[in-house]
Each structure stands twice: as C-alpha cells, then as structure tokens.
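A single protein chain has been omitted; all remaining protein chains appear in their positions.
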Amino acid sequence: MTTLSATTVARETTHPDFQVERATRASRATMVAGALLLAVLISMPFWADSSALRTFTEFACFLVMAQMWNLLGGYGGMVSIGQQAYIGIGGYALIALGNFAGVNPFICIPLAGVVAALLAIPTSQIVFRLQGGYFAIGTWAVAEIYRLLVANASVLGGGSGTSLTAVRGFTKAARESITFWIAVAAVFGSIALVYYLLRSRFGLALTAIRDSEVASESQGIHVKRTKFLVYVISAFGFGVAGALYFLSNLRISPDAAFGVHWSPVVIFMVIIGGLGTIEGPLIGAILYFALSKIFGDYGTWYLMALGLVAIVVTIRFPQGLWGVIAKRFDIRCFPVQRRLKF
Amino acid sequence: MAALLQTHNLTAFYGDFQALFGIDFEIATGEIVAIIGANGAGKSTFLKTLTGLIKTQKDAVQLEGDGIGGVPPHDLVARGIAMVPEGRRLFPSLSVEENLTIGAYAKRGGPWTLERVYATFPVLSERRRNPGTALSGGQQQMVAIGRALMANPKLLICDELSLGLAPVVIKEIYEAIPKITAEGITAIIVEQDVAVAKRVSHRLYCFQEGRVSLTGESSKTPMEDISKAYFGI
Partner (left out) sequence: MFTWIDTILQGVMLGGLYALFAMGLSLMFGVMRLVNTAHGDFVLLAAFAGFVITDTLHVSPFVAMALVIPLAFGVGYIVQRGVLNYTISKDPLPSLVVTFGMSIVIQNLLLELFSADTRSISAGGIETQSIPLVEGLAVGVLPLMIFLAALAATLGFQWLFGNTSLGRAFRATSDDREAASLMGINNVHIYALATAIAVGVLGVAGVFHGMRTTIAPTDGPAQLIYAFEAVIIGGMGSFWGTFAGGIILGVAQAIGFRVDPGWGILVGHLVFILVLLFKPSGLFPKTR
C-alpha cells in the first residue's frame, strides 16, 4: 500500500520525464576529431615544409576573421563591411609595438588584439549612431579614415608601408614555427571563444536581441551593452588576425592592411558557408581558401564568380552551404541550442 | 440576383498552419453582408484572400464568375475590389487629400470623386492639408473609407470600422454606409460588434475557428443562435 501511494504522489508532483540535452552524436565526434587534428597540427613544424606552414597560417587568419565577422553579423545582427579597420590596426600595432617598443613580436599578436579592442571602444560610439545598411557603410567609412590617418603618418612608413624588423633576432625556422603555432592557437581559440560565448547567457541574450531588441530590453537584457561587447570582441579577433597575417607576411602597407579587398572575402566566406552557425564560417573559409588556391590565377574572373555566387546564395540559399547540409542530415557539430529529449 | 463574389471550399494557410477550412461564401450585387466572429476566427485571413494578400487556388474565389485566387492585390483593385483596412492604415507621409487621391491610383473612374467624398464627410474638407494621421480616430476612419471609395469599387470591404472608436462616432460612421451603398456598391462588413453588424447588413456569416458556423438573414437570425455560433457551442 505504501508503494502505491508513493507512486501516486510521484505522478502528481512535477517530475519531468524528459531531459535537456546539448551535445549531439556529431558534436562528440567533432570534439574527438578536433583533438586529433590539434595533435597533428602541433607536430607539423617538425615535419612539414615552409610553404605548408605559411599556407595554414594564412588560412588561419581567414578563419578567425570569418568567425569574428559571423559573431558580429550573424549572431550580433550588426553587419559590418569595415572590419578591415581592425585588421589594419592589428597589423600596425604589431609594427609599432614590435619595431618601436621592442616587444617580442609573438607576444604582440594578442597585444595587437587588445589595441584593436581599445580603439573599438571610441569607434563604436561613432558607428552605433547608425543603423542597418547605413551602419554598414559607416564602418567602411571609418576603415577608410583609419587608412588615411596611417597613410599620412610617415613614422609608420606612410603610403608605401614598412617592414617588420622586430623578427630579425629569430631564425627563419623558429619564426615560421612559432608563427604557425600561434596560428593554430588562434584557430582553435577563436572557435572555442565563439562556441562558449554562444552557449552562455551572453549567447542567449544575443539571440534574443537579434530577434527583437525591444522585447529583449523589456526582459532586462542590456541591449546596448551587449552589442557593444560583441563589437569589441569582434574587433579583438580581427586585430589578432591582422597581426598574425602581417607577422607571416613581414611587410605591411596601408592599402594591404586597411584595404577594401578584405571585406568581400570575409563576408562571402561566411555567407556561402552559412551565416549564424559556427560550422558555416569554417566550411566557408575552407572552401574559399581551396578555391582561391586553384583559381586564384584567374584574378578578376574568379572574383566576379565569387560575387555572383554570393548573390545567388543570399537569395536562394540564405542558410548557406552548411545550412543546406545541416537541414538535410540534421547534424550539429557545434550545438549551441538545447534540445528536449523525451 | 447574380452573385458578385463567391468562394468555394476556400482554404488558407500561414506556412504550415491552416487558418481557413473550406469556406463557402457568396454575395450578390447591392447586398450588404456582415462577417462576425471572435478574434482569431479567420475573418481577417478571409479578407486577405479576397484582396489578394494571401494566395489561394484560382477558382476558390470568383469575382463575377472569374477565378481571382492568386491575383496580386494591385490588380484586384483595378478589377473593382477595394478595402478599408483594419486599423485604417493611412499613409503618414501623405496629407488627407493625398491619401484620398491615392485611392484613385488604379484609375477606374466612376461617381466617386474628391468633391463627392468631401460632400459625404464634410469635416475632412477642412483638414485636407493635414498629414493623414494627424486626425481623430473617427476622422481617420472617414479618410480610410473615402480612400477606398475613390477606387470606385464594385465591392467595398470594411474591416472592423468600429475598432478603437467611441460609440457615438461608430454610429456616425455607420450612418454614412447606406448613403454609400445606395448607388449599388456591394459591401462586406467585418464587425466585432454583433448588434451593429446585424442592424447594418442584409445577411451575415459567423466565423468560428476557420469555418463558417452560421449564415442567414440578419433580421431573421436570433441573437441566441449567433452567440452559440460565435463561441462554437
């Protein structure tokens, strides 16, 4: 009798017979694959040749940029076509800190990110005055302003640029290896950063803001502060990527650093890969990079094709390549949502 | 009397959600038909299918015998269907007079002109230069009606004319309706206020959860039957 009444009581109280789950089979597989990949990558400087290391480093820069642009635009809802401002700031921070302040150039990479983040603070006050499409062009105008300011600064090499002399103390092998390891750290770090950010309360706030700012504000989310933080974090990421790129390149100029050519590449990686997911920019970066190595020689035709593909993808497949795959096979490698499992 | 507009087994969807389940409806030239029902019953959705804002099968809706399902809204205006939308939806960037003038964009021609609208609603003439939305609720409703009349429609659809208006204003507005329909404009009136709907119309339809739960002559249908149909009892 006691058992019976206990069961009755159990049914009447609220015992949920479902579980809240985050991980999926695909995500666990991804974690394992990721760990293996990391191990392989760390070993590469010991057996891979110079050009392979450089290629990966360049790819790493694009991947970090894609993730950071996606964070700002796909999750934060702020579409920017001027993030090259922070690529340039990162690159020139590397030059300034490395060449003039004598800081170890490898330590400059994260520091450059910090410089970019610091400059993003006043910059945000300007660009946040604008919305939507005008915000986008505003970010572009700001990037142009930074470019002009740097081009007019002869101490930084003026319009023709300058070289990174701070690495002179290192052997080629050492420089390339350390740069490569930093690139690996940047890749895994940026993916991890976005992943954990989005799984947190912050990520939930971002999604809410993207859906409705007014509703979010009324629920107690500090919309302005959240958007500001996303903007600054994205700037940090771009700064790191920029510094890394020019550490690998050794030579910088205002046009290369702040040039308008960065944005189309980054945006197309994210759009074609899949906006608003972590897998999307990853796929987009791989795809873009592979294609540019194959077709890069065709220069203008390749870029035209890229532009056309972006137009078609935006109109017909707004979820991008990953969106099509994920929907078809119901895979989530980096799940940020929670699922109910009954 | 020949049917001006008919629907046969009309269905409507918002994505995967079905809002209308096989509506049969008809209205003859010169009639005033009221549609009543609770919020969410499908009245607005039904009007959207009549005005082309929601697509349906071609022959699910027929105007003078021609299937008009799927025809875009702007073409339906040219063919003689005009709506006074729920909530008025006047254009804030246009003056009162411009709001009225734009009603005639489809250039159908007919007895309704600016002068006639001002004659029907004299208070608007004084405010013709005001921005469309800088008027009282009742006056805005008059502009919205006038704007629809300027299209010289065969079929005038009035969606919730009384929404947000004081009873005395509602009375004033509905007093103008017979003046309008006297010349042969056919009207569909959607109303929350059942008593008003009954008084103003020849026949009525009651919608309930996407279906017609009751139809009949307005003067001969008892309130008790309407209540049951309204709430789905």
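Chains: A and B, in written order; residue numbering restarts at 1 for each.
By our rule, a residue touches a chain if its C-beta (ideal position, glycine included) is under 8 Å from a C-beta of that chain, and two chains touch if they have at least 3 such contacts.
Keep in mind it's a predicted model, so treat the numbers as computed, not measured.
J.: May I ask you to name the displayed chains that the omitted chain touches in the full complex?
T.: Counting the whole assembly, the omitted chain is in touch with A, B.
J.: Using the definition of touch stated at the top, determine which of A:G88, A:P105, A:G138 or A:G203 touches the missing chain.
T.: In the complete complex, the chain left out is touched by residue A:G138.
J.: Of B:A151, B:I170, B:V200 or B:I226, which residue touches the hidden chain?
T.: Checking the options B:A151, B:I170, B:V200 or B:I226, the one contacting the hidden chain is B:A151.
J.: Of B:E26, B:E64, B:E98 or B:E209, which one is in contact with the hidden chain?
T.: Of all options in B:E26, B:E64, B:E98 or B:E209, contact with the hidden chain holds for B:E98.
J.: Can you list, in ascending order, the chain B residues touching the missing chain?
T.: Looking at chain B, the ones touching the missing chain are residues 51-53, 72-74, 77-78, 82-83, 85, 89, 91-94, 98, 101-103, 105-106, 147, 151.
J.: So that we can see where the missing chain sits, which residues of chain A does it touch?
T.: Spelled out for chain A, the touching residues are 73, 79, 81, 125-126, 129-130, 132-134, 136-138, 140-141, 144-145, 148-149, 152, 260, 263-264, 267-268, 271, 275, 299-301, 303-304, 306-308, 310-311, 314-315, 318.
One rule holds for everything that comes next: only the chains that are shown with their structure count from here on.
J.: In angstrom, rounded to a whole number, how far apart do the mean CA points of chain A and chain B lie?
T.: Those two chain centres are 52 Å apart.
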